[in-house]
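Heads up, one of the protein chains got dropped from this complex, but the rest are sitting where they should.
Chains: A, B and C, in written order; residue numbering restarts at 1 for each.
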Amino acid sequence: MSHNSFGRLFQVTTFGESHGPLIGGVVDGCPPRIALGESDIQPWLDRRRPGQSRFASQRQEPDRVRIVSGVFEGVTTGTPIGLLIDNVDARSKDYSDIQDKFRPGHADYTYIAKYGLRDHRGGGRQSARETAMRVAAGAIARKVLGAEVSVRGAVIRIGEIAADPARWDWAEVERNPFFAADAGVVGRWEELLDGVRKAGSSIGAVIEVRASGVPAGWGAPVYGKLDADIAQAMMSINAVKGVEIGAGFGAAALRGEQNADRMRAGNDGRPVFLSNHAGGILGGISTGQELVVRFAVKPTSSILTPVETVDRQGRDTEIVTKGRHDPCVGIRAVPVGEAMLACVLADHMLRHRAQCG
Amino acid sequence: MSHNSFGRLFQVTTFGESHGPLIGGVVDGCPPRIALGESDIQPWLDRRRPGQSRFASQRQEPDRVRIVSGVFEGVTTGTPIGLLIDNVDARSKDYSDIQDKFRPGHADYTYIAKYGLRDHRGGGRQSARETAMRVAAGAIARKVLGAEVSVRGAVIRIGEIAADPARWDWAEVERNPFFAADAGVVGRWEELLDGVRKAGSSIGAVIEVRASGVPAGWGAPVYGKLDADIAQAMMSINAVKGVEIGAGFGAAALRGEQNADRMRAGNDGRPVFLSNHAGGILGGISTGQELVVRFAVKPTSSILTPVETVDRQGRDTEIVTKGRHDPCVGIRAVPVGEAMLACVLADHMLRHRAQCG
Amino acid sequence: MSHNSFGRLFQVTTFGESHGPLIGGVVDGCPPRIALGESDIQPWLDRRRPGQSRFASQRQEPDRVRIVSGVFEGVTTGTPIGLLIDNVDARSKDYSDIQDKFRPGHADYTYIAKYGLRDHRGGGRQSARETAMRVAAGAIARKVLGAEVSVRGAVIRIGEIAADPARWDWAEVERNPFFAADAGVVGRWEELLDGVRKAGSSIGAVIEVRASGVPAGWGAPVYGKLDADIAQAMMSINAVKGVEIGAGFGAAALRGEQNADRMRAGNDGRPVFLSNHAGGILGGISTGQELVVRFAVKPTSSILTPVETVDRQGRDTEIVTKGRHDPCVGIRAVPVGEAMLACVLADHMLRHRAQCG
Partner (left out) sequence: MSHNSFGRLFQVTTFGESHGPLIGGVVDGCPPRIALGESDIQPWLDRRRPGQSRFASQRQEPDRVRIVSGVFEGVTTGTPIGLLIDNVDARSKDYSDIQDKFRPGHADYTYIAKYGLRDHRGGGRQSARETAMRVAAGAIARKVLGAEVSVRGAVIRIGEIAADPARWDWAEVERNPFFAADAGVVGRWEELLDGVRKAGSSIGAVIEVRASGVPAGWGAPVYGKLDADIAQAMMSINAVKGVEIGAGFGAAALRGEQNADRMRAGNDGRPVFLSNHAGGILGGISTGQELVVRFAVKPTSSILTPVETVDRQGRDTEIVTKGRHDPCVGIRAVPVGEAMLACVLADHMLRHRAQCG
């Protein structure tokens, strides 16, 4: 029951801190005979990498992944896949002045409350740097899922400005620095983020991740529900404060007639749903429709505005968090959210196969 | 990795279907020497029990719990606590006409897609009847947590009508059939629900559950996060489509300065937070503030309006779901949400004690 | 990580004490659509039942199992299978005089050391009565494994008297009260056990359990080894003090040439092994040969000879354990050992299918 593992049959364990020599991960339970190389993982890491636009941290990390076990002659062997990424551009001096002060919104105080000490360099284990390993594991999960299952995400809201779902275009996502699926919102977000960045401030966002090609039947009733595991996965991402599936919080305002996804006979014997308020999951089990997941990311807690806080000695003080931070950490959460959904799906694919053949 | 277990050290396993002879649960890992009797559990079950107002299912279930193991001479022994509740008022005939049709919004189709068969009587294992066991387990979790920790919930929205947080009064919650903390909203909800009920319809709701008295330090980084486990717990409740902590989805619209919970030195050496956007959790670990969790419940899928669907033979048809259903299943989700939060907290209390002493 | 659960995908959880109202079990993860009824389980329970010969406890327990969930219209549904057996012939008064004394060889002292209290009636949770649930779960595991896999056991030694492996006859096992596969040893064991019984003493035994029909490939390397899980399973049975696979402790005396199981090409493309020192497992994975497991059971600790001990107040005293005890508890361990092996195999069958399809 490791605190640092995720998944049951497709299990990901990570280790490493922001300013240690490296971060690492172990993917256990991966089926054998899947073609896998570093070039299958690197492109996904590159999408998450900082330093690629003025709207992300300027830390320069090549995030070059090495596969150190579990792959032989280009295919998985069924044994644990060890993954290592060196920390290259860790500047510990940036953090030396915050050694004794608790940054509001960060886990500085809670780590001390729990463990009595913490690795304060760059947030240590709390750093979002750990999410690089999630993205690497997610790349492997995609290989397990195969080409039929596609997992994609986009930012749908930054601050008060929402993308227009009617203009959704997946191709647009890779063309702008916001992972926006709506070309029309890009200019407005640029303007918003430039203002936020110049003010030394930060802002929150909402991300939507969808999976298509998931067959009906994955998941389980009661506690092993697919949506429950997705909720856990998304809420485990740094700075996430909310998760919803399908109609989500909006379902609370609906009548039963509005919410029910009507079914009609399909050509292949399987039903066709006339809507997708369920977000592809009923009773914890996939319906065969597209999975639709949204999660909310709070504004980066590292800001240049001085904020009241206390120090380790319990005295009142103020703090300004210098360093190289994302003005909207929600943007780079897109590849992370995709990766987590891919991992949950790979896990449930194996779990379903175990019980139901 | 049972699909039907929840928690790691304080672990709850449930079994049983809506129309079988009984539903059961096993609570394992409970500390020894805790005073426990059926009278500690029954009041919580009575709160969840159907048939108590016209706004809930008219099924008459006494929900009388029996402790069949793990307690000796009035105290827990440290061995697994077996719990049984007989199913008394199961009317299988009510369900006979839906044996072959998939009820939209229910898990009928997904169970068939997964298992190739299902116990269609009253929803079988998908029935919300299973939540009685969650409430029973939650009552034990409360005993483990002790008197310092208090877990309470309320409905804060039904349909479009929200309670006023400014008029929040915990004492009010037990005085109305909606678990409303705002006396002013009760009349409006009565009117709304009477309309819904008479129309044979149903409606969604939002529930807020809070825990006070939780010390700083419970939880864990990365995957064993307290909020990740809470999200999983809440999303595992029937009909829940969204979960949020603290500012939740609202955090996406905030700036870093707004979201940061400023800290001041407290009298006891511990910091005092000047706000609680974090909802009592930072970096997956409790801050010592009140935990604030909200979840959205979709409208009951069983409605009297005919809805298009298909049958097991893949043919188009319609269905009307008769039976004794809650017009707003979100109302009775309050004690269930409280119970799940209590279980997560008891689990993390033990997990924290294990690692940190 | 319940202390009272066994298995990962085919998971068995038990609860209940010797002198409570009942003992119960939950089997989770069972594949759906397997024909199952109480009559599939009862015969296995009847083999373990006390009171059937003068060489077993005279407690009269019908051990009538009830399936209370997870089966619908005669087949498993994929949901947890709840099992209950009422305790009928519990005579708590038999145990009242040992309430305050620790019985040497029993877990009385260790339960107190751990929990600070214990249910002393009939050993409470430590009672071998719990093994009835293992046998019931094992019966379900056999159904999961199917007819190709056969799990059988026999007593091969009682005290100093060993059965002759050269005269092994499975048919003989059901014809004598010792589960002996060697007809020639039965008379000698009768004589030995009559002496032990009349002396108010007890004696140890060695049991061998074998599984045939297990395909090559079940198990996993390193920590999820098939033999490691078998060792855990057998050592978890009450009174077991040793476990070995294949040549077992005898392997320590062999040379590499002697121990190597030579292989020849078989007719079906799979190798034929010329011996089975491995006991059917290499590197934690099944070879396709017969699995051969042995375990040692200590003599029943309940004896009529007065034994020096201490009481709960820490004072020297003596104890005589009256009651209805098995003079050789190893005999009734045969169906339990079979059941545990069947459970481990069913679990690994599902685990293998999950990862390798």
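Just so we're on the same page, contacts are C-beta pairs under 8 Å (C-beta built on N, C-alpha and C of every residue); 3 or more make two chains touch, one makes a residue touch a chain.
Predicted model, so just to flag it, every value in this text is computed and none were measured.
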item	value
Absent-chain contact - pick from A:Thr14, A:Ser202 or A:Ser301	A:Thr14
Missing-partner contacts on subunit C, residue numbers	1-6, 8-9, 14, 102, 104-107, 109-111, 113-116, 125-126, 130, 157-160, 196, 201-206, 215-225, 227-236, 238, 241-266, 269-271, 274, 277-279, 281-288, 296-303, 305, 307-310, 314-316, 330, 351-352, 356
Contacts of subunit A with the absent chain, listed as residue ranges	1-5, 8-9, 11, 13-17, 20-24, 26, 28-29, 32-33, 66, 68-70, 72, 75, 77-82, 114-119, 124-125
Residues belonging to subunit B that touch the chain removed from view	1, 9, 29-32, 78-79, 221, 350-351, 353-357
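Quick note on the criterion: only the chains that are shown with their structure count from here on.
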item	value
Chain whose Cα centroid lies at the greatest distance from that of subunit C	A
Closest chain to global C-alpha mean, per-chain Cα centroids	B
Distance from the mean Cα position of subunit C to that of subunit A, given in whole angstrom	46
Between subunit B and subunit C, centroid-to-centroid distance (C-alpha), Å	39
Approximate Å spacing (C-alpha centroids) for the pair subunit A, subunit B	26
Where subunit A touches two or more other chains, by residue	1, 9, 221, 351, 356
